[in-house]
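Only one protein chain is missing; all other protein chains are in place.
Just so it is clear, A, B and C label the chains in written order, and each chain counts residues from 1 on its own.
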Amino acid sequence: MTDLTVKRYIAWRAAQELQAGVVNLGIGIPTLVADYLSPGLVTLHSENGILGVGPSPVPEDEDPDLINAGKAPVTIQPHSSFFDSSLSFAMMRGGHLDATIIGALQVAANGDIASWAIPGKDVLGVGGAMDLVVGAKRVIVATTHVTPKGEPKILSKCKYPLTAKGRVDTIITEYAVFKIRQSKLYLVEKVEEISFEDLNQITEAPYEIGGNFKTVVREELMHALS
Amino acid sequence: MTDLTVKRYIAWRAAQELQAGVVNLGIGIPTLVADYLSPGLVTLHSENGILGVGPSPVPEDEDPDLINAGKAPVTIQPHSSFFDSSLSFAMMRGGHLDATIIGALQVAANGDIASWAIPGKDVLGVGGAMDLVVGAKRVIVATTHVTPKGEPKILSKCKYPLTAKGRVDTIITEYAVFKIRQSKLYLVEKVEEISFEDLNQITEAPYEIGGNFKTVVREELMHALS
Amino acid sequence: MSEMSVGSIITNVEFLCAEEAVSKIPNKARMMVGGFGRSGIPEYLLETMIETTEIDGLTIISNNISEGSNLHHLFMLGRIKKAIGTYYTTSKEVVKAYRENRIEIELLPQGTLSEALRLGGSGIPAFYTPTSAGTELAKNKESRMFNGREYVLEESLTAKVALVRAHKADRAGNLIYRKSARNFNPLMAMAADLTIVEVDEIVEMGELDPEQIVTPFIFVDVVVERGREND
Partner (left out) sequence: MSEMSVGSIITNVEFLCAEEAVSKIPNKARMMVGGFGRSGIPEYLLETMIETTEIDGLTIISNNISEGSNLHHLFMLGRIKKAIGTYYTTSKEVVKAYRENRIEIELLPQGTLSEALRLGGSGIPAFYTPTSAGTELAKNKESRMFNGREYVLEESLTAKVALVRAHKADRAGNLIYRKSARNFNPLMAMAADLTIVEVDEIVEMGELDPEQIVTPFIFVDVVVERGREND
C-alpha cells in the first residue's frame, strides 16, 4: 500500500464519521477528507473567514483574495459567507462547529493531543489549532498509526507539548478506529489486515474493546473507494 | 426666560464646543444640541447601532426600524452605517467617540458624575450612560445650573450614586462654563446676567477662575440664536 | 468534492411554522429576546408563544421590556420570573412588579450586556470592562487594575434559547438585518443553544451577498417566516 493510498483510506474513513453539519479540516491528511464528504450535507469552515468552502478552482479562476487556511485557492458555494477572524474563531471557540478533523503528532488515551511542537525544537507556529481543538463539538484525529520512523503515536501519555487537554473524541488510522470516553480509550474498529498482536505492538496506549467493536476488510473498502 | 429658552441656550452653547468629529448626544437638553451643530462636520452616533444619524423624518417617512437611542424616528445620511450593539459600544468604550454631551443629576469638582439613580429610589435603568461616560474622549455635561427645586447640581462631592468617576471634562449651564483639569474645577465663562455672588450661591463646589476666563452677554448670544 | 447545484445544499437549519418553532422552547427557560425600543423585537414568535404555549417561569435577557410589545404582554401575564437587561424604568408595570417582588431584575450597563452576549457566544466566559468601575453596579463584583485604571470583571451570557428578529434568511439559514433593528439580534443568535429566528422573507441560497451576511447559518437553528402558517 503506497503512502498516498494509506492517507486516502484514512481520509475516506474519517469522512464516514460525518453525516451532516459544519466541519473544519486541518492540514495534511484531513485536507483529503473533503473529497469523500456527502456533497451538500457537510459545510466546510475555514478559519481565515469563510463558511462554505467550495472545491479548488481551475487555474484561470484562482483569486488571491479567496484562499483557505492552508493558503490554497478555493471557491465558494451558494450558501457561503465571509467574515473577519474574530467571528471565525468565535464559531470555533464558542462550540458552533460540529466537528474538526485534524492531524496529530501524538494522542493520549485520555484525549490529550499534541500537534504543534516538538521538544527541543523552536516553537514558532501554533496557528488556529488550539482554538479548533478546544472549541469544536467533536475532535476527530486522522493520522497514520505510527510516525515515519515507526514510533507509536497513540500513547498512554503525550510526551510532546500539548495542543489541548482531554479534547479528542475519535482517532482514525489506517489500522483502527478508537473512541475516547471518560478519559478511556476504546477500540471500535480494526482492519482485518492487522492482527491484534501487531496492533498492540504499534499502540503504546492501553485500550479496551468497545461495545460495538467490528472488523472491516480494508482492501474491500478501498476497492469500492477507487 | 422660559424653560425652553434656557435649555436652548445651554444646547447652543454646548454645540460651540464641537467643531468636528463624532458625537453621541444624551437624552434631554443634549438632544437639542443637534440643531446647532456645524452641518456636515459633526457626525452623530446612536448607541443602538447607527453612525451618521440624520434629522427627524416627516411623518410619512418614519420607519419603525430606524430609530435613535431615545426611540425617536430618525433618518440617515450619505455616510451612515448600521452595526450591532456590540460594535456600537466598542466605539464608545474603546475611545473612538470624540465627545459625548450628556445631562447629569450631579457633577463634582473632581469630574465625578451622577446621572442615573437617586438614593432611596429603585434603580431599574442604566442604559448606555456608563459606557458613554467611561469611553468618550471628552465628556461634556449640559445641564441647568440647579435642580427644579433650586438645589445646586455642581458639588464638591456627588451625593447620588455615580455613573463614572472623574470623567467629566466640561460643564455647561445657563450661567457658566466650567472645565475640570487634574480633578479641579475652573470657571472659564460666566454670563453677564449673573453676579459672582449669585453664582457662588448656586454653585456648591469650590472653583478657581480659569486662565482664559471671559464674560459673555447671554441676551446678545440668544438674540443671534433666534 | 464536486461542484453542486443550489438545490443540493442542505444545512442543519430547520424551517418551521411559528407554532412548531416555539414548541421547542422548554418551560422555565433562560431566553434571550432581541430588540431595542420597539425595533427588532421578534413580535411574531412572542405572540405565537403567548397564544400556543403555557411556558412560564422564564428568565429573559433583553435590553428592556418595551410597553406595547409582546414581550411586555408576556411579562403582564406573569410568565417572566427574572429579567436581565439595562433599562426597565420606562414601564410602570415592571417597576411596580419589582417593588412587589413579582419579578427579579439584574441590571447591566448596555455595553456590558452587548459584549457579554457576543463573548458568551464566542466561548469567552469573562472579561474586564472599565464600565461601572467605582459605581454601585459594581458593588459585589471583582475589580482589578490594568495600567493604572480600574476594571470590573463581568461574566459572559449564554442561554438555552434566543428569539431573534432578522430581515431575510436564505434557505441555508444565513441572516441579514434591517437598519437599527439589528441591535442585539446578531449577538443573541450566537449565544444560545437554540436560536429561533423570525424573518420577513426567506430567499433562495445565492440571493444574499456572501460579503453582506451578518449572521452565518452556523449560529441559527430554526427560521420562521412571519405570518406563514407552514413551510
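The rule is simple: a contact is a pair of C-beta atoms (placed from the backbone, for glycine too) under 8 Å apart; a residue touches a chain by one contact, two chains touch by 3 or more.
Computed from a predicted structure; not experimentally measured.
Enquirer: Let's see if you follow the contact definition: name the visible chains touching the chain that is missing.
Expert: Per the contact definition above, the missing chain touches A, B, C.
Enquirer: With the full complex in mind, choose from B:89, B:160 or B:178 the residue touching the hidden chain.
Expert: In the complete complex, the chain left out is touched by residue B:89.
Enquirer: Touching the absent chain in the whole complex: find that residue among C:27, C:52 or C:212.
Expert: Residue touching the chain left out of view: C:212.
Enquirer: Which residue among C:26, C:57, C:78 or C:125 touches the omitted chain?
Expert: Reading the full complex, the residue touching the unseen chain is C:125.
Enquirer: Name, in rising order, the residues on chain B that touch the hidden chain in the full complex.
Expert: Looking at chain B, the ones touching the missing chain are residues 20-22, 34-35, 37, 39-41, 43, 45, 51-52, 54-55, 76-83, 86-87, 89-98, 134-135.
Enquirer: Going by the touch rule given at the top, which residues of chain C touch the chain that is not shown?
Expert: 115, 119, 122-130, 146-147, 149, 151, 155, 176-179, 209, 211-212
Enquirer: Pick out the residues on chain A that sit against the missing chain.
Expert: The missing chain touches chain A at positions 46-50, 63-69, 71, 76, 82-86, 88-90, 92-93, 117, 122-131, 134-135, 161-165.
The criterion applied here is as follows: only the chains that are shown with their structure count from here on.
Enquirer: Hey, if chain C just vanished and nothing shifted, what pieces would we be looking at?
Expert: Chain C out, touching clusters read A | B.
Enquirer: Identify the chain whose mean C-alpha position lies nearest to the mean of all protein C-alpha atoms shown.
Expert: When every chain is reduced to its C-alpha mean, the one closest to the whole-protein mean is C.
Enquirer: Where the CA atoms of chain A average out and where those of chain B average out, how many Å apart are those spots?
Expert: About 57 Å, centre to centre.
Enquirer: Chain B to chain C: how many Å between their CA centres?
Expert: That gives a centre separation of 31 Å.
Enquirer: Would you pick out the residues of chain C that each touch at least 2 other chains?
Expert: 118
Enquirer: Mind pulling the residue numbers of chain A that touch at least two other chains?
Expert: Within chain A, no residue contacts more than one other chain.
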